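The complex is shown incomplete by one protein chain, all other protein chains being positioned as in the whole.
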């Protein structure tokens, strides 16, 4: 069984990892496409460099395109490598409640701290279906901490304050990956109370802190895969209240993201999330993310180049903050 | 191995079936929730009453919420019951290419005529990804006839004429379940040429024929599960060119659908597609569709009542055309 | 006062005209930008060539960008030129009810047969507001026939069958310019009964007839401005029941439209409706439509070239049907 973990323990840098792939992973007849050595190196790098938690198998972590066997083997490798040094939240999003329960139960038995969970997306879920889904998971896996994965493009809609206030009554749920702090963020934070921590993106974290202070004790990121020094510096600046420095780092981070989103569009990015993020990580040089698995290996070349530039930029600022 | 089947063989009533469920199927700890006896009776009823093809595991066929084991056992039961009397196209939509290939291969080995295939929907697919996906399936399963399942709400977008003209170059693809004949239908038919048959809904079939004649040799329906007499009459009227009768039947069919779509909205219907259709089938009295599997068992009561009324109306007109 | 006119009189080719502009009309300091001579020639050409009704000041007729003085002078010129030979429905869409009443009253006193009326579009109108608006106009202008202008992009939504069934109770309303015959068209026709005639686009007219027969006695078009011979032939083929010829003409018409809609998108077309349509008319060679008035004179050059090609194509097929 994994570690105990509550909303009050959520703090720092929550980094989502890709599922490193063997060079042939974009072929339909490839089998066992997990690059275990790259996984081992990635997890160790993150922990050595100060990550606070590791999350697996979101969108770019290819929750959709791994076979069940690969998925389980990958999570096993991550948990084994982490060895309890940091909490591991294993992605277990599937097309339905029962598959998620079965897979989540297995991950917990394998030692996962908790689960990182999007909702079924074949049909869009209404409020009752969303709350029912997470509630059913919590009932079936009573001691399992859950981090919600709320991606409006993937799961066909954004959680509302009304839903958050109902989810706040489910003790297992400790946090939610938050997409963009905007008009609704304040209402969502209020709806969550102290039961659920909303995790802004790294580049939004400083701004979230200015609005809600201690209610934003952690951020999510995928950029740890490009280098942790920037994020370590950001965390220190934010926690020590060094606003000027936190803002400088934030601006540097935003500079790296400018080329990641095709035409500045999150919707467009969402079509190519997987190959773009993997190309970005590869370009930064610290991880061998490898090719995207089918069918999501098609991507316009100029978008890909933008992603690579984003990776190179991160590597550049990571050097600046490594000193 | 299944039967040979080409676009030129597509004709008549293509009925999609639900996956009949045991009474406890909405519980998360339910296992092996397929009601085999109801499946057996349903398949026999359809064939005895003149169905031209059976399709399984679309949206209301719970492609999303069956476990893999249930899915395989159910398809086996359908194929075994059909016993080669009518072609069976087994739904094998999953979250990715490799899982669909594996499952599709198994279904073919089990005797399925072909596959009924939506595309992965975690990330929205661009044109290249859609064509790449179906092309990969065709490469991996070279002799397998494919019927495309194009549902704009489920799969985040509608196929365009540009995509259809590319798909028409893949020999395996013989038909596509078409959502609503509107402004784009004529362009889509033109793009498909004689390689792919677009299947309109039963209530649109007469209208499609008036536009494109022989290019609309078949319709899809789920209403065969409520009674085949109406559809048999429609097919006969259409094929014999009895326009007045075909229109009368069409109007009767449209009358039954009026209460099925909440507030007349397909988008809203799509959230509750599964429980609404299963309730409709149950209310018509010929099949025990049983409860919807989690997480899609939540549905507003007044929508449910509309669905039941639609089922009762079908039973009523089915009697009229049974004589 | 204008002519009497009811839904039962609606038949044939209803052509919407542009407001021909002086060469400087895209300048902000231009005054009295109506090209009266071109207007005179256009109206005479249409009547000589067999148009059934003339409609003015829709979107490409620049209902939005004429000054009130220009608008009135233009409508006066159209009515005077028509001289009672064909009905004239003058566009009087404004930002509110009272302005439309005042302008509409004036147009009727000037001799307009009726009005061609979109709804106010600053705020989107809900059902009650739409019905209230047309009802108020009818109350204020009791003997004035009204043709509804329903453009989903311009007026932020499409009329629903529910709204049509309420509008059918307002005796003044005799017809509605219909955007695209699709899934909803049959319901709308049913809702309108014999009180309102829905006018499909010329290229949809044949298809509408195949569905609803006599309920589609007329089409709307802007292509009369490019040459009436095609439309005359279409009308004759449709009214005489010569399906094969009607279909051939329809296909020719559709061929000309293929380059008009940028990337095949009606939404994108709607941003540049005015300059694109004026360029198309100019390229066909029969009317001097002149430049678009500000602010709608900006348009990507490649879209413009597509519109000109559409005009040249119409001129080409018009020659074919002139013999």
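Read from first to last, the chains carry the letters A, B and C; within each, the first residue is number 1.
By definition in this document, a contact is a pair of C-beta atoms (placed from the backbone, for glycine too) under 8 Å apart; a residue touches a chain by one contact, two chains touch by 3 or more.
Because the structure is predicted, anything quoted here is derived from the model rather than measured.
Trainee: Name every shown chain in contact with the chain that has been left out of the document.
Mentor: A, C
Trainee: Write down which of C:45, C:140 or C:229 is the residue touching the left-out chain.
Mentor: For the chain that is not drawn, the touching residue is C:140.
Trainee: Among C:19, C:65, C:81 or C:203, which residue is in contact with the omitted chain in the full complex?
Mentor: Checking each option in C:19, C:65, C:81 or C:203, the one touching the absent chain turns out to be C:65.
Trainee: Given the full complex, what residues of chain C touch the hidden partner chain?
Mentor: Within chain C, the residues touching the omitted chain are 28-30, 59, 63-67, 94-99, 101-102, 119-126, 128-129, 132-133, 136, 139-140, 153-154, 156, 270-274, 293-298.
Trainee: Taking the full complex into account, what residues of chain A touch the chain not shown?
Mentor: Given the touch definition above, chain A has residues 160-161, 180-183, 186, 204, 207, 210-211, 254, 264 touching the missing chain.
Here, only the chains that are shown with their structure count from here on.
Trainee: Connecting every touching chain pair, does the picture come out as line, ring, star, complete or other?
Mentor: If you draw each chain as a dot and join those that touch, you get an open line.
Trainee: Kindly work out which chain lies most centrally, taking the average of its C-alpha atoms as its position.
Mentor: If one averages C-alpha positions chain by chain, the most central is B.
Trainee: Could you grab the centroid distance between chain A and chain B? Build each centroid from C-alpha atoms only and quote it in angstrom.
Mentor: Inter-chain centre distance comes to 36 Å.
Trainee: Averaging over Cα atoms per chain, report the distance between chain B and chain C in Å.
Mentor: 40
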